[in-house]
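All protein chains of the complex are present and in place, except for one that has been dropped.
Let's look at subunit A:
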Amino acid sequence: MADLGALFLRAMFVENMPLTYFLGLCTFLALSRRTEAAVGLGVAVIAVMGVTVPLNQVIYTAVLAPGVWAWLGMPDLDLSYLSLITFIGVVAASVQFLEMVLERYLPRVQATFGAFLPLLTIHCAILGGSLFMVERRYGLAEAAVYGVGSGAGFALAVVLLGAIRARLAYADLPAGLRGLGIAFLIAGMMSLGFSAFAEMAAP
């Protein structure tokens, strides 16, 4: 249990998706102009990552990993090169499915967060989460914790950035720095702050 808790904190703070691995920056910067949009995006990312990372883990260990077809007499078969295309398919399907479920059972949630769901089909952080899961050989429980943890890390970062940018909307910035430029500088400073967590994690 302690391991899983540590993994969650590690995924959320130390290996923060946008600020340490630069994953999902497109939506991170494009949708953080308003705090409400940032909250919606964050919740959607947590939901999709919490579903897709464990799902991909199951598919990878059952179908794609090298040697799983040994019981059929094909021990040399290695399908892991197909993992990328499979993961993209799984993410796209889960996003679509989640959208349909929300529309059917939770229309109010759908009205608030639904607009961000299609964007997540090609979201680097979500695909990156699945790819890191394979690279680090997580088990099912670890994959689930890792998925939710990195989703939460993304949500935290995007909400913080959204809040800072909402304040900066009133600032009188140099013309060239307005919008995207200052967002990058803020993200850099946040990244500096988050690198302090890495120091704490390393004993």
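What we mean here is this: contacts are C-beta pairs under 8 Å (C-beta built on N, C-alpha and C of every residue); 3 or more make two chains touch, one makes a residue touch a chain; residues count from 1.
To be clear about the criterion, contacts and distances are computed from a predicted model.
The UniProt record for the undisplayed chain lists the protein name "NADH:ubiquinone reductase (Na(+)-transporting) subunit D", from the options "Chemotaxis protein CheC", "Molybdopterin dehydrogenase", "NADH:ubiquinone reductase (Na(+)-transporting) subunit D" or "Peptide/nickel transport system substrate-binding protein". The chain omitted from view is touched by exactly one of A:13, A:60, A:116 or A:132, namely A:132. Even with one chain removed from view, subunit A keeps its contact list with that chain: residues 19-26, 29-30, 81-82, 84-85, 88, 92, 121-125, 127-128, 131-132, 135, 169-170, 172-185, 187-189, 191-192, 195.
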